[in-house]
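Dropping the structure in here first, questions after.
One chain of protein is taken out of this complex; the other chains stay put.
Residue numbering begins at 1 within each chain, and the chains themselves are lettered A and B in the order written.
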Amino acid sequence: MAEDKAFNRREFLHRGARLTLGLSLAGVGAVAAVNAGGEKYVWQIDPFKCTQCGRCATDCVLEPSAVKCVHAYDLCGYCDLCGGYFKPGVTELETGAEKQLCPAAAIERKFIEEPYFEYVINEDLCIGCAKCVKGCGSFGNGSLHLQIRHDLCVNCNECSIARVCPSDAISRVPASEPYMIKGDFTENQEGEDQA
Amino acid sequence: MNQQEKIKLAKQVMQIAGIFTLVVAGLLVINFIQLRKYEPLESETLNVLVEQLKNDPRNDALKEEIRDFDLLVRKAYFTSEWQVRTGSILLLIGGILFAVSLKVYTDLQKMIGLPEAGGEHFFAARNKAWRWLLITGLILFGMAFIASYYSTNYLENYFPESDTEIAASTETGDVEIQVLEIRDSMDADMQQSSDQSAGTDTSGAAGAAEESEGTQQNTQADAPEPEQVYGIEEFKKQHNTFRGPMGQGISYHKNIPVEWNGAQGQNVIWKVAISKKGYNSPVIWDDRIFVAGGDSESRIVSCYDRLTGQLLWEKRADNIPGSPAKMPNVTDDTGLSAPTMAVDGYRAYAIFATGDVIAFDMEGNRVWARNLGVPQNHYGHSSSLMVWDQKLIVQYDTGKGGRMLALDTKSGDTEWDITRDNHISWASPILIDHKGQIQVVTNSDPNVAGYDIQTGEEIWKVAVMMGEVGPSCAYSNGLVFANNEYASLVAINPEQGASVQWENYDYLSEAASPVAHEGLLYLATSYGVFVCYDAKTGEQVWEKDFGVTLYSSPMIADGKVYLMDNAGVMHIMKADRSGTIVSEPGLGEASYAIPAFADGRIYIRGEESLYCIGK
Partner (left out) sequence: MKRQQQLLILLFGFLLMFSMAGAQQRFPKPEFESGYMQPDTTTPEPRAAAMEFFDVLVLIGVMSLATYLIIRKRSRRGILWLTVFTLLYFGFYRNGCICPIGSIQNVTMAIFDPGYKISITILLFFLLPLIFALFYGRAYCAAACPLGAIQDLVVIKPVSVPSWVRKTLGFIPHVYIGLAVLFAATGTDFIICRYDPFVGIFRMDGPYLMIGLGIALLLLGLFFARPYCRVFCPYGVLLGWMSRFSRKHITITPSKCINCKLCKDSCPFDAIEAPTDEKVRTEQAVRKNMRSYVIFGLLVPVWIVLGGFAVSQSHVLLSRAHPDVYLSELLIAHPELKSDTENLDIQAFLESGKSMDQLVEEASVIRGEFRTGTWILGGYLGLVLGIMLMNQFILRKRDDYVPHKRDCFSCGRCMDYCPVDKTF
């Protein structure tokens, strides 16, 4: 009988503890749920904040980085002398390796019509070092810029590049608008301004 | 297969998988170490080769070598990437195989047996457990406690006001004025006193105080004889700033030689080797000629006897409070000493890419020095100094935005310091005398603007420029001319309500500044075309294609245009509507500087030497 009593008391205590734990779990869930939404978030670089420090190439958990250079063609001037393609100071505009800025030779230069050239990024080769971005930004329109490629990004809980980004350019954005392509992105912002 | 055979098989598989895994892991580690060591895409060798090519752009063999090497490093990079990828998959497969065979091996051998009796003693184990728990907890708490003794809370040591004075040498403007005011009033009381400690009492700011202490000494030493303030008339006799008096590109000297040959020594009166490299141009006051130079080791100012070429003195610009220990990153075609010096008859002033400004008297004694905050400039600071009415004008547009200062020529203290709404620029200020008012006129992205030299107040501005502005402005006959490559060439009436009078896009200069003279405007593009425009209308008068890079700005002297090209050949043309070429003498070495003129002589800074040319 005494054993039974003890067992019942323990069972009673267990039930109480279980209820308390369940309630506190529900409480934590409810408080967190205030900030919850069905939206999924992904990491992205704000090209206007980016300072092309080069850490995207080195600090991503992936090798090579999930950050690649993209080309916002709408902003491109199709320059013959492309600051993103040629090393600074180059005057003869040929495609020799000694003149190219990109260490991985990931930019393809194609003649379109006098005097315009098209520049296409070969993403398989791009390592996200941002050298061309810096070159394009300091000389040209800034149509080349970095973006996190979501076919590559594993969407870490905390982006390891965001942690070391000196200009806080990487933040979480809704997965419905996963890119901040210059041009499109600024247009959208303008639309919101007016609204 | 019996039990023994199974065990044997599992053991063999396990051994093979284990060795395989170890080998793959070893290869991966070697690969990792190699990558760490060499980083193919950051290859130093490649950079060295490209640097070599810069000095020898026509070397096809070198080009071929670079291309081959580039291919090699890229191959190395992408191959190692492939190796890592393949290696890790193999490692994983090997690991799985090893784990499975090991599991099978141990399972097959395992016999279910009764647990050994006894084990650990119940209470002994419990006693040990609670003691160790307590020890662990206390050690942890102890470590946390000790942590407080090994971590200074710097945030508590932060005092907002004093910090801006000491640390932020970039924003010393307001603070220094304050110090100056206090000291000035004290100066009055202590005019004759030799007690120098006044400066230190004025404020708690160590940096500012130190500096003012040094400068005060000199101010007092200079005080007895009031300086004469030279004006336009005196300046016209000199070549005291970048592009001549007031920076307008016009020299008033006569009898300038037109024939020489630097290589053969024809008409070379003297030639001296320059101690340190620099892209600044020589400046002249009476019989003294000054140049600056600098490398990461030191920055120097040299003064030569203009008549004999004898080095009179050479002083370092060092021990300047706030000067960076590590040199800012500058490109080779700008360097640490690109800005041209200014000289006003009493002192010579120099600025370097470190943000150091220094003043020496004519005998080479250091008068004052200060650092304006290391400029954020991806090529290197290159805007030259301008001097007028005891004010040293510094156009200090950096990556942080536009800024311009006027420093007291005697003490280096800030007279005025304005922030301007423009981007970084590389152009130099010029002075113009427009309707009786002296203005500082600057070119930048996006504003061409004029300022009152006394107060720094903006008189006018027109937002027409863009890009990386290098060329300075020109002025003639009531019009300011400004241009920049990829922007436009504009003429502006420099007064309130300024506007573009005409504009032209045909030829634009990248580095060289335009010059305007007697109704004509001359402009040198970096790709070798030299153009003359009608200054009133902007119509082209003539153009010449010299087919050689032109970085140096044209100068007008003795009715002729003197234009130095990068190869060291001076193109001398008549400064009129004909543009007839008078002669094209060569220096025998590359030159990027603007020639300086004195009566009957021309002074040219080549890459290595300083030349005096005349008869």
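The rule we apply is simple: a residue touches a chain if its C-beta (ideal position, glycine included) is under 8 Å from a C-beta of that chain, and two chains touch if they have at least 3 such contacts.
Since the structure is predicted, the reported quantities are computational estimates derived from the model, not experimental observations.
Q: Which of these, B:K6, B:K54, B:K75 or B:K128, touches the one chain of the complex that we don't see?
A: Missing-chain contact among the listed residues: B:K128.
Q: Which of B:S151, B:Q228 or B:N319 sits in contact with the chain that's absent?
A: Touching the chain that is not displayed is residue B:S151.
Q: Touching residues of subunit B against the unshown chain: what are they?
A: Touching the missing chain: residues 32, 85, 88-89, 92, 95, 99, 102-103, 106, 112-115, 120, 122-123, 125-126, 128-134, 136-137, 140-145, 147-148, 150-155, 157-158, 160, 163-164, 166-168, 170, 322, 324-326, 328-329, 373-374, 376, 399-400, 446, 466-467, 486.
Q: Which parts of subunit A face the unshown chain closely enough to count as touching?
A: 3, 14, 17-18, 21-22, 25, 28-29, 31-42, 48, 51, 53, 55, 61-63, 70-79, 112-113, 116, 118, 120, 123, 137, 140-142, 147, 149-151, 153-158, 160, 163, 166-167, 172, 175-176, 178-179, 181-184, 186, 189-190, 192-193
As a convention for this text, only the chains that are shown with their structure count from here on.
Q: Flag every residue of subunit B that touches subunit A in the complex, lowest number first.
A: Answer in residue numbers: 41-42, 49-50, 53-54, 57, 62-63, 66-67, 70-71, 73-74, 77-78, 81, 84, 331, 333, 378, 467-468, 527, 549.
Q: Enumerate the contact residues on subunit A facing subunit B in the complex.
A: Touch residues, subunit A against subunit B: 63-64, 87-89, 91-92, 96-98, 100, 103-105, 125, 127, 129, 138-139.
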